[in-house]
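For reference, the structure is listed below as structure tokens.
One protein chain is absent from this view; the other protein chains keep their places.
Order of writing sets the labels: A and B. Residues in every chain begin at 1.
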Amino acid sequence: MVDNRLIDELRQIVGNENILTSKISLETYSFDASPYSGRPSVVVFPTTTEMVANIVNIANKNDIPLMPRGAGSCLSGGAIAPDGSIVISLTKMNNILEIDPLSKIVLVEPGITNKQVQLAVEQYGLMYAPDPASQNISTIGGNIAENAGGIRGVKYGSTKDHILGLEVVLPTGDVITTGNIHSQVEPELDLTYYFCGSEGTLGIVTKAWLALSPINPEVKTMTAIFGSLEDAGSCVAEIIAKGVVPTTMEIMDNTVIKAVDDYLKLGFPRDAEALLLLEIDGFPSDVKTQVNSIINAFASNHALSYKIAGNEQERLDLWKARRSVNGALGKLKPANIVHDIVVPRDRLALMLEKVAQMAKKYGIIIGQVAHAGDGNLHPTLYYDHRIPEEVEIVEEACDEIIKETIAQGGTISGEHGIGIEKLKYMPLAFSKPTLNLMKNIKDAFDPKNICNPGKLLPQITED
Amino acid sequence: MKKDELLKILMNCNRCGMCQEVCPTYRVSHIEANVARGRNRLIRLALENQLNLDKEPEVEKIINECLLCKACEDSCPSGVPTPEIIASIRAHYTNTKGLPLGKKIMYRGVFSNNKTISLVRNLAWIYQKCGINKLVKFTGLFNKTDEMLPNLPPKNVRSQLPVLLKVLPNADHRVAYFLGCSVNNFFSSIGVASIKVLQENNCDVIVPEVNCCGAPHHSAGDMEEFKRLAKNNLRMLNDLDVEAIIFDCSTCGSVIKDYENLFTGDEEYEKIAAQVAEKVQDISSYLISIDFNKNMGTISKKVTYHDPCHGIRFLKVKDAPREILKSIPGLELIEMQEADMCCGGAGSYGIFNPKLSRDILARKMENFKNTQADILATSCPACTMQLSFGMKIHNLNCSVKHPVELLVQAYEIKSL
Partner (left out) sequence: MENTEFLRSLRAEVNNISTAINPSDLDINLEQNYNPQLVLTPNSIGEIVSIVKLANKYGVPVYPIGSGSKFSKGISPFDEGVLVSLKNLNKVIEYRPDNMSIEVEGGLPINELQRMLAKDNIFFPIDASNDLQTIGGLIATNAFGRKKYMYKTTRFYVMGMEFISPQGEIIKVGGRTIKNVSSYDVHQLLAGSWGTLGIITKATLRVKPVPEKGIVLGYVAKNGNELLKVIDSILYKEKLSLASLTFEQLDSGFLIKLELEGFAETLKLQQELLQCKYGFSESSYGFADIDNAHGIIALPLKSYLKGLGKLLEHNSGDKDIKIRGNATSGLLSFNTNASRDMLQNIADSINTLQGTFVFGNHSLTEKNRGLAYNHLIRNIKNKMDPNHILVPASKVMRE
């Protein structure tokens, strides 16, 4: 129980300006970008590792759940405060500690936003490759917790591919450093990559060593329009098979095209069934070779037309469209559920078709955006949450989507995480022994289960 | 706005959090109560009867801490009009509780009445000139407010009109110049510059007897007084035989352009407001449109431009002032980081929310310092006041100027 004595202890650690206790301020920390809500009992804003460790110690001593939080832009409910928890907001712990442009490494604090890291390293001709759609606001700590992917994922991978090491405050209050910035020549168990994607349930990251990539001199952005989702999907598979590695490949369906165009008025074709958006980067000679391959793939997959962005402004406009999708679609109906499924790339076209059929079958609006290059789809279902029938139909459709994903050999979350949202699907995706194993490992990190409880792992019933 | 309407708009917020990037109060405080999605959440709860607006002083405080800068709305993918929502709630507070005493005196007492403004201004000038302000500094009373007061000019603009206004029988253009309260009383050099520049470009200028545009009243939610002032201004500005009504204050310009929304249902004033709105022009935009006189002297300085919120997000003026600056020989224009982020002035915001205002100002001054420019240019006297204050407390020896002030300087150098 968080009582006044405890609050005073916390206040001593972080200072009066860095603690929120009033009912109203806690209300503003009861939500994230998902439809769920939680009830924190206090929010603190530490600025040093020591403060974080002290806070965790207090939580430990008093058996109080805690939750680390960044920007709170999580779509699966990962940043929803467990009941009565201490929310540890890292937003004020947001410095860049060291940039080493020669080694292409940057050391950052967890509260800095992804975009701020990009801006800081730009002047060295470097970039931090993972660029989730939320990059303008999401924090590095949050990116690590969700192993955030990004639009550049197909070429550059996701967050874990760019983490070299971490400093973490464990749920026991101990501080550890994981990983290496040099090659490993002696046997050692590296926990760095287990923390990635652990959704804040194994500890709180207080420092991260990030690997940077050179900004490639030449970038070409192209779009192509197809008469069907299937054609677009096949085109994607062919492009990869030919050895081309675009930085990114995105498919937007008709519903999405219309919604985004309403918001941004970029002159997208209103009747296109699928829009394929690609970007190639590399040395100029690399880009030329690949662009030619792609144009051939367009032709052999019945593209109705294609366009290459002529200047930086056109290129930025195309990208703005893609990044605005989540919010722009919010105007269609008051509520929506965004799915985050991945299927093997060779099943992409099929999955897009199947979801489109589901929309017809259930009579609901489903907009589809896919990180086509890695098979990650975001079908979004729109409904009015005030109409019970619609809610029911949407739930059924969701279940069917997940089942179909698993049937196609895919996975139920590519980037958004399990959080609260997909807890119920975990037993479908994993056997009991596997879930038990994960629980045991979690117990090793967090014997008291105080670190972001209720997320990622479902309650396992004994049989 | 009615409750149903408000709720409907609020539902469009799906908490994506994109507002965090651009909201000045969030950027300096990092807490959810200081960003659109947090404020909207509370308002939505209130409208859904889950909390009582009138019994939660903390909510009122949060509502008042919004700068109304519109940065959130512009970057919101769902287009949620947060400033409008906030303004509606403030109107509700004013309706139910009335204005707090300080605001009542300042807004209704002083701003609403040209004569009173003049009187207060003259007193303030005396206060500064005869050194009483030094005594105030010494005692520490009213220090914060005193600090923010700019150095007042000896005369307001209106009193100088007989000397300033020339007759131009062969004028190419005939315009009305809207003399706003701030320019008139605090930054007369801007007003003088505007008139001179217009006349230099062969415009016949008239300066109608307008009253306060009502911006402070609107931001405080005093809709009754706001409407009264609006009607007066509209009557004054309508039916003038001019091709444009020129504004050198972005705030006044955008407020008057928006008067139409006040009079939904009132056919007569709706029509007048629309007619007047048609003629509203920011002075930089107007000068560009008449292909202003480029024959001028040299000012060898570095300048950077701060976009007033009302300029860039309400009147949608971005390139025009920069064009003006670039046209002055010798003047090097450097773009500032976050040039379009609010300065934290927001009219009287700085008096009622000093900490946030200063933190935001500090960030703006840091961005300015990094350009290493000599002059900070902007097109709104409220910004000018705040930025001048910033120069003072951050020990920067640089000046804050309206583009027309630099333009008139260049013209005058040429004619020497």
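Some notes on this structure:
Convention: contacts are C-beta pairs under 8 Å (C-beta built on N, C-alpha and C of every residue); 3 or more make two chains touch, one makes a residue touch a chain.
Remember, predicted model here, so these are calculated numbers, not experimental data.
Within the full complex, the chain left out of the display is in contact with A.
In the complete complex, the residue from A:36, A:306, A:362 or A:430 that touches the missing chain is A:430.
From the set A:35, A:84, A:227 or A:344, the residue in touch with the chain omitted from the display is A:344, counting the whole complex.
Hidden from this view is one chain, which touches chain A at 100, 102-103, 146-147, 149, 153-154, 157-158, 160-161, 170, 172, 174-178, 181-191, 193-194, 196-199, 214, 217, 237, 240-243, 245, 282-283, 285-286, 288-290, 342-347, 371, 374-376, 409-418, 422, 426, 429-431, 433-434, 437-438, 440-445, 456-457.
Note that in this section only the chains that are shown with their structure count from here on.
Within the complex formed with chain B, the residues of chain A that make contact are 20, 22, 24-25, 27-29, 31-34, 45, 71-73, 89, 91-92, 94, 111, 113, 115, 134, 136-137, 263, 324-328, 330-331, 334, 336. Note for the complex: chain B touches chain A at residues 11-18, 20-21, 30-33, 38, 41-42, 45, 51, 56, 58-59, 62, 76-79.
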